[in-house]
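Following: one structure in structure tokens, then a few remarks.
Here the complex is missing one protein chain, while the rest keep their positions.
Labels run A and B following the written order; every chain starts at residue 1.
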Amino acid sequence: MAFLELDGVTKRFGPHVAVEQLDLTVAKGEFVSLLGPSGCGKTTTLQMIAGFLDLTGGAIRLEGRNLAEIHPSRRGLGIVFQSYALFPHMTAAENVAFGLEMRRVPAAERAERVEAALAMVGLAGFADRYPRRMSGGQQQRVALARALVIRPSLLLLDEPLSNLDAKLREEMQIELRQIQRNLGTTTILVTHDQVEAMSLSDRIVVMNTGRVEQIGTPQETYERPASAFVANFLGKTNEFAGTIEAGTQPARIVAGSWSAPAPAGFSGPVTVSVRPEKIGFAGAGQGLAARVAIRIFQGNHWLFQCETECGPAIVIRQNDGMAQPAEGEAVRLAWRPEDMSLRAAGVRP
Amino acid sequence: MTAASSAPQPAPVTAAPAAPAPAAGGAGTGTPWPLVLPALMLFVAVVLIPLAMTVLLSFNDWGQYKGIEQVFILKNWREIWEDDYFLEMFLRTFRIAVLATLITALLGAPEAYILNRMQGRWKGFFLLVILGPLLISVVARTLGWALLFGGANGVVNKALMSLGVIGAPIPFMFTETGVVVALAHVMMPFMVLSVWAALQRVDPQIENAAMSLGAGHATILRRIVLPQIMPGILSGAIIVFSLSASAFATPSIIGGRRLKVAATLAYDEFLNTLNWPLGAAVAVLLLVALVLIVVGSNALIERRYAEVFR
């Protein structure tokens, strides 16, 4: 049986539809991300699971119990807010202890668990600090400790890392993943950062304008995006207009001067989608004819802005010390057929 | 209302909205009666009902010997309408209020600007010095003016006469000029505060930007600063005007018994003549006039500056 089950969850604010018919099942111990741009309904979904918003339609079940019947203060969920939402008038230890107090955990056990929780997030010496006197990263850890110390059945993370700088964010991602793995707490993360979603989650739910675009593992959503939206939201992508030429045997897919054997199931005009790092420079006579317009050095890789027969394209090449084409140089772009994804052109999948 | 009893009014344009939009999430849409009811009941019982009773009172009859008679007649209103004494008194009230408002605007706005350009510690100190009097009893502040200019014994008059600058004391007590000056002094902090609040939202770099584009000081003041603080000046003016028009202590102490304004006249009718219905009519008329003026000018200002200040 699914641990957490969202069944046709819908939320409307007046005429505005924030979330529409969201179905999702989460297994025990799983780490699932709700990924999408702002306004896609991911935070609304989280708030409905937490109980801060009522559902317009559908149901949310946790271990088979309908959450609508349980008051937010009795759901026993651990939540980390984007603003951390620490109690500014309480020390780190008092913040962490609050949930245990509400559960009437005896003082001795409480102190023990608070200490352990702070140690777990690497804040052993900070028990008596007030949030105001802590850095963003430290506040974030207190918020995490506060949510985990109550041993929640479900951990909800609302953009927990978005207020940290890039370097700290990366560190926290690794730490967060380790803690979650160790505790085995089922976790829902809301984020607009695809890198964060990919590096933390077992599965990603890509959302757009209140609907689910795709649910899958990080690799699936990246390598096999189900829609143009997913392809573009999870990193950069190149799209070329192509056609399936059924005249030859076997049928070939053609985009400008590039062609390859066509996969089954397509006919007529198609959109070819290829990630920039999957494109390589081929020898003369092969691949798609192009010219390097701009070349940018970015340390561990090179970025090429190319003009091709089928429109602009971005190519990313690893900085492996080899000579790279210069600006203005004519090049040929090629990629392996298994690295591209195809969609019937003009049709929203 | 006296200045003493009144610190900042809801400044229409510059101050924070009285009722900000509620935060989304978890907020109910039904009326939270348990939270609202205590204060609502208090206000209905002790504000709305007494005000309604006052309006009714203004239609009652009164006689020297029979006292208040609970009838519904227009006698008091007709008296106010027909007797030029009341017209003159209301004209005086609003003339004093307009002049006091002008003085506060002409002096208070530049002062707020200068204050805002001061260095940190001085800024805080002089802000305290200028806004502080707001909280000091208006009786004490007005008394100060009486001591400065009160006849031949007034400190300033005495000094000027002993220096031979003037031959006779400057007429101040029991004059309209005196009331206007003392009122402007009493109301000044409101204007400074209002313009100050507007200045806080002006980007400090904006004057440098104008200067880099070649604007001189006068141009910067006129074209860049003034338009941005205008809403502050106007909302300050509304506050000062409505408080001045209903001021009681200052006109009473400086103006004396002869120079009556609306508030002091109403007071006399109530506590000296004991003609409550007539006093109530004067008070109600003052209230209605002020509400119309304040609401009207607020609407005008908001329309005029809606685009500039979201």
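Methods note: contacts are C-beta pairs under 8 Å (C-beta built on N, C-alpha and C of every residue); 3 or more make two chains touch, one makes a residue touch a chain.
By our rule, contacts and distances are computed from a predicted model.
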Would you kindly match the missing chain to its UniProt protein name, picking from "ATP synthase subunit b", "TAT (Twin-arginine translocation) pathway signal sequence", "ABC transporter permease" or "NADH-quinone oxidoreductase subunit J"?
"ABC transporter permease"
Which listed residue, A:36, A:58 or A:78, touches the chain dropped from view?
A:78
Just one of B:117, B:223 or B:304 touches the chain that is missing; which is it?
B:117
Determine which one of B:89, B:283 or B:301 touches the chain that has been left out.
B:283
Mind pulling the chain A residues that touch the left-out chain?
50-52, 72-79, 81-83, 85-89, 98-99, 102-103, 132, 143, 146-147, 150
Residues on chain B facing the left-out chain by the touch rule are 1-2, 4-11, 15-16, 18-23, 25-32, 34-36, 38-40, 42-43, 46-51, 53-54, 57, 107, 110-111, 114-115, 117-119, 124, 126-148, 150, 153, 155, 182, 185, 188-189, 193, 196-197, 204, 207, 242, 245-246, 248-249, 252-253, 262-263, 266-267, 270-271, 276, 279-280, 283-284, 286-287, 290-291, 294
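In the analysis below, only the chains that are shown with their structure count from here on.
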Using the average of all C-alpha atoms in each chain as its centre, how far is it in Å between chain A and chain B?
58
